[in-house]
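What follows is a short report on a single structure.
Note that one protein chain is taken out, while the other chains of the complex remain in position.
The first chain written gets the first letter, and so on, giving A and B; residue counts start at 1 in each chain.
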Amino acid sequence: MHLDLQLITSGLAIGSVYGSIALGLVLIYRSTGILNFAQGEMATFSTYIGWSFVVSVGMPYWVGFLLAVLAAFLLGAVVERVAIRPVQNQPHLTVVIVTLGLFLLFNALSLKFWHSDVRPFRSPFPSGSVHVLGTYISWVSIGIFGVSLISMAFVGIVFRFTKVGLAMRAVTSNPMASALMGISNGRILSLGWGLSAAVGAIAGMLAANRLLLDPNMMQGVLLYAFAAAVIGGMTSPVGAVIGGLVMGVTNALVSSVSWIGSDLSLAATFIVLVLILLVRPQGLFGRQIEVRV
Amino acid sequence: MTASTLEFDGVSVAFGGVRALDDVSFSVGEREIVGLIGPNGAGKTTAFNCVSRFVRPQRGRLLAGGVDLTSVAPHEIAALGIARTFQGLELFKSMTVAETLLAGQHSRRRTMGALSSALRLPSVRRAEAVEIAHAREVADFFSIEQYWDRMATELPYGVQKRVDIARALVSAPRLLLLDEPAAGLNVEALAELATVIRTIRAEFNTAVLLVEHHVAMVMELCDRVCVLNFGRVIADGRPEEVQRDPAVIEAYLGTKVTDDA
Partner (left out) sequence: MRSVLHGHPRLVGLVISALVTWLLNEVLFPTPLNGYLVVLFAYVGGVVVARLSRGDHRYAALGPLVPLVFLAQNSIGVTELTQILILAIAALGLDLITGWTGQLNLAQGIFIGLGAYVTAILASKHGWPILLTLPLAGLVAAAAGLLLGVLALRFDGVYLAVLTSAVALAGPVLLLHYKSITNGVNGIIVNQPQPPGAFADWLDTDQWGYYVTVVMAIIAVCISWNLLSGRIGRALRALRDSPIAAKGIGVDLTRYKVLAFAVGSFWAGLAGGLYAMTIGFVSADSFGLFYSIQFLTIIVVGGLSTISGAFVGAVVIYELSTNVQTIGFATTVNGVALSIPQAAVYAILLILVVIFAPKGIIGIFSDKSDWSRLTQRLRGGHNRSTDVVQAQADRPPIVRLDAPEDPHPAITSY
């Protein structure tokens, strides 16, 4: 393993994609206690929508991009309303099954509408690279990293500083009290799902060029995003983003080790994940929640 | 002198800055009914949790029949003859009353016996039959036999409380820890409960450590009462002594009376 700056920056770029998906997972987990297995597949589906706008319809890239993000937002909100809310108070396993069902559903829909072959989706960023600190960093990496960070920061600001964000946090910490205070839980939860889906869509579109857009594009990403969210203790948005970046860089470095290679890097990630959890079951940023008798 | 059924010897527990138990010493003798009282947050449940080994004391020793409990795993406590109930009912929601009373006897068989269970060998059937018979006796004692095949958590609250105590008692413990068994009961049920606890001792030869906010009931029922306040034992003695103790009146009974007024 050699500390190649180029490797690290491309790791950071892909890591910001992991971080975005992880952020979506954490937002949903915080507000509903649900692990959304469909997070990646919804992002893929939204990316295809963006692809259709840009490539099939021929819209300018960023117009198609915005429309797709909007569509993703609506999709997230609708999914919450239609599929999640009816099982919200069911046992954990039931809810997991629903999100796994959504995982299968969106995977099937992507496959149905856009087929299994890889769709070329050009990156919106220039193809060259800049010369920084003695290495070349591609504009694509910088673009992916920058736009993801902006979108994640936006979510962070909404969550932290706006009334809506405050309401979202209130719903998490005490659904009953917030309902009694007149905060509409339902609408807030839909909003949370919408935001998560939108962040996922942004990540998907940015990464489509690098990850190659096919219906299974996000499945590998999902594991890294899980790992990132877990590093963040499932509840820390900042932790999830940092976790994503760590996973991205680690993965880039590990893949460059000759005897591991890219096909075993997934397994290596898994081992890292298990080790982290063994040492700190509550994640690196999470707090241990004790059950009192 | 025989080893007491349970002995707290200088036990201290702190949660961060909260001193839940502070150098607590008291004991429960054989077939004794001891009350453990104190205002909310005094550390009563924490004392139980030390015995159950859910909480590890930072200092002090806990002895049960001469065995140091701090070297015993939580699941081995039951086998030492100590059973408990929980402040919030912790009934098994997938079980009928019958199954609950069988589950309560888990500690009677010492080995897991996965293989003999898988084949349902005659030894397993015999053990099961003995346990069923015993469960029926206990159900009868608590007048819950008519709910035998009903889901425990779907029963009226008062019945659930009886099931909860029955689940503890069915393991034939030497010491029964009851955490606020009277909470939420109406007056008749309360009187009934007092009788039940007294009969438990008579029929099952069990010592009882009783945490309860119903002071009148505790005073009437218990041989001895130990009073906790902010994790410290402020009085320990016969009910009438404790009742007269100025520290108790100030810390506990005094506030209690004004609360109720």
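Annotations
Methods note: a residue touches a chain if its C-beta (ideal position, glycine included) is under 8 Å from a C-beta of that chain, and two chains touch if they have at least 3 such contacts.
Because the structure is predicted, anything quoted here is derived from the model rather than measured.
The chain that is not displayed touches the following shown chains in the complete assembly: A, B.
Check A:48, A:65, A:193 or A:226 against the missing chain and you find that the one touching it is A:226. Considering B:18, B:119 or B:216, the position touching the chain not shown turns out to be B:119 (whole complex).
The chain not shown here is touched by just one of B:19, B:61 or B:109, and that residue is B:109.
Chain A meets the missing chain through residues 29, 35, 37, 83, 85-94, 96-98, 100-105, 107-109, 111-112, 175-176, 179-180, 185-186, 219-220, 222-223, 226-227, 229-230, 234, 263-264, 266-267, 269-270, 273-274, 277-278, 281, 291, 293.
Not every partner is drawn; the one left out touches chain B at residues 52, 54, 73-79, 83-84, 86, 90-96, 98-99, 102-104, 106-107, 109, 112-114, 117-120, 124, 127-128, 132, 148-151, 154, 156-159, 167-168, 171, 184-186, 189.
Please note the rule applied: only the chains that are shown with their structure count from here on.
As a whole-number value, the distance joining the C-alpha centres of chain A and chain B reads 48 Å.
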